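The structure's right below; bear with me while I get my questions together.
All protein chains but one are shown at their positions in the complex.
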Amino acid sequence: MELIFKVYRHDPAAGTKPALESYPVSLPDGATVLDGLFQIRDRHDGGLAFRAACGRGFCGECTLRINRSGKLACITKVAQVAKDGEVTVEPVRNITVLKDLVYDVDELLWQKIAWVEPWLRPATAQPEGGYVIPDAGLEPIRKAMSCYYCGLCDEGCSVIPFDRRFSGPAALTKAFRVVFDPRDGAARERLLRLGEPRGMWDCVHCYEANEHCPRGIDPTDRIFDLRDKAVELGVKSGTANPQVARHYDSFAASVRQSGWLDEGRLALETWGLGRLGELLPMAWRALRRGKLPVPYLHRKRPGAEWIRKIFDKVEKRS
Amino acid sequence: MSYAFYPGCVSRGGCPELYPSAVKVAGRLGLGLEELTDVGCNGAGVLSRAVSDPINARTFAKAEARGLTQLMTICSTCTGVMGGANLRLKEDPAYRERINREFLAEERLAYQGSVDVKHLLWLLVEDYGLDRLRAEVRRPLKGLRVSPFYGCYIRRPDGILEGKPARKRYLEMVIEALGAEVTDFGGKGKCCGFPVLTANEPNSMAMVAAHTGEAKSKGAECMVTPCPLCHLNLDGGQPRAAKMKGTAIDLPILHLPQLIGLALGFSTEELHLKRHIVPTRPVAEKVSLLT
Partner (left out) sequence: MPDHTVVVVGGGVAGIRAALAARAQGADVALVSKVHPLRSHSCTSQGGLNAALAPDDSWETHAQDTVAGGDFLGDQDAVETLAREAPDAVLELDRWGAPFNRDERGRLALRRLAGASRARACYADDLTGHVVLQVLHEQLLAARVPAYVEWVVTSLLMDDGACRGVVALELATGTLHAITARAVVLATGGFGRVYEPTGASLGLTGDGLALAYRAGAVLMDMEMVQYHPTALTGTGALLTEALLGEGALLVTGGGERVMAEAAPRLGERAPRDLLSRSIASRLKAGEAVLLDARPIGGARLGRSFGVTRHLVKAVAGLDLAKEPVPVEPVPHRTMGGVRVDLHGATGVPGLFAAGGCAATGVHGANRLGGNSLLEALVFGRRAGEAAARAAAAAPTGQGASSRLADEERALEALTARGGGPDAAATIRQALTRTMREQVGLFREAAGLAEATRTIVGLEERYRGLGVTASGRRWNYALVSHLELGHLLEVARVVAAAALARQESRGVHARRDFPERDDTGWLRHTLASFTPDGPKLDAQPVVITRWPPGRRAY
């Protein structure tokens, strides 16, 4: 195959502007995008910087945007992605480029993973012969650990473009690995930490992470698992963002009592009188526009007592 | 065909303009709606699934008890949350059985797994048909530039599309069927920020500003959304978002039934178009001018 690779080149240290450079490549039919990049480095410009490690889809190192879509370059076949004889190769989004296709993975991933403190803190001593655990308890852990930090979930995340320091689905999936490990005994402290700003409550659960994960790990669902566990253990936020816990409690309380959500009460109980200064103008505006019913009466729905029973049963269970 | 109608909480709470608009539009189109009045809030992605899965199973069982298997929602979040719960209940019969036994049996209910959750948007394209919709239009919205804003939960995860990838373009199709112009933009499938309004207001407002700003820059005169939670942020949050960003936005946000209702010939009063934070008058004017 003869085609053109358009490759992102940029050396921030040199102060030049980023550009897409075109390189002609000549590749066998089954070639991968990584093969093309190596050929460019060998034949055209030895200074082209890109990362690769295992070369066969196991280690997650060569994640790049190939024709605008996040993929592993080493298992992406050129023949399948080429459009009109061209393949565009760029770094992933929402990161700092270090040089050409090499970007700051420390900022994107490694620092965040260290932040979740992903090492086991065993609850009990290991019995002789090893821990005895039903495999069903370890299957989800293995699934979560199959993550190879390709970064595609973080790259597709809705929050990270607006807040680069959000911990992100990859780190939170790593947190899942320890919180839900049957041997770990530190769930409460972990969830308290994960509940702090930039942690799990900052996730907008838009499900982008699930869409982007090449290993079917469903990070969004792992984040929901963490949040549900936090609720179960009574740790509904960190210490720096108590309004999140108040929000949950208020939401649950109104659904429990009336069967549906009382938004007025929700706003008041979440923010409390401390923010009355802001809430009042908002309420006034809502009132003027006819959004606030007068009188404000939140009625119990028929069947509310059955909803309350559901809450009671769940509470009793935990 | 009768649909079990699940209006959700916000359509009569924070967005009281949505419920009456939806009911009027459904009535005009001849959609048979049987409202489920004794069911609970689906949790909206806030409540733990330990409690929301049983609540939703009960809702589905209630629909089944009335002989209804098609459940209509008017909120993307309701669609996604209930759709997700439904998937879990359908795919794991043992799980469904456990929930039936533990939570529903006392009320003599049991969910059999036969309900489908469908947003009005899907229903219109798939069941009702765009040709029929076009035929009902009395006031074509000619020249009105509308940006679609879906809301995450009506597009993701993939399973929600139930093998119909075209669902990702239904909003555009409906806009055009109503005679209006689609002003496309990159943020149409992204998150409005509402879910983190409490946890992280700056992020939430930044998302509002980004998406409304982008649509505006592409020439949109208004935005339409099938999700009242998105509406709360995009409309209700718009002044704050504009303040944080430092630029004016002033982009009217319409609920899907309101846009449809305008094309069907309803008045601004009937569609409660004045009950928005960002004035919708420019839309009404443009539409009236072209009667």
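Here the chain labels run A and B in written order, and each chain numbers its own residues starting at 1.
Just so we're on the same page, a residue touches a chain if its C-beta (ideal position, glycine included) is under 8 Å from a C-beta of that chain, and two chains touch if they have at least 3 such contacts.
Predicted model, so just to flag it, every value in this text is computed and none were measured.
Taking every chain of the complex into account, the chain not shown here touches A. Of the candidate positions A:Tyr149, A:Phe162 or A:Phe251, contact with the hidden chain is made by A:Tyr149.
The chain not shown here is touched by just one of A:Cys59, A:Leu233, A:Ala253 or A:Leu279, and that residue is A:Cys59.
Checked against the full complex, the candidates A:Leu98, A:Leu191 or A:Ala267 give a single residue touching the omitted chain, namely A:Leu98.
Along chain A, the points of touch with the absent chain fall at residues 11, 13-14, 30, 41-61, 75, 98-100, 102, 105, 110, 113-114, 117-120, 122, 126, 129-135, 138-139, 141-142, 145-146, 148-149, 178, 181, 183-184, 215-216.
The rule is short, and it goes like this: only the chains that are shown with their structure count from here on.
Those residues of chain A that touch chain B in the shared complex are 158-159, 162-163, 166, 197, 201-208, 210-211, 218, 220, 224, 227-228, 231-232, 237, 241, 243-244, 247-248, 251-252, 255, 259-263, 270, 285-286, 289-291, 293, 301-304, 306-307, 309-311, 313-314, 317-318.
Of all the residues in chain B, the ones that touch chain A in their complex are 9-10, 13-17, 37-41, 43-51, 54-55, 58, 80, 102-103, 106-107, 152-153, 156-158, 190-191, 193-196, 198-200, 202-203, 206-207, 210, 236, 272, 274-277.
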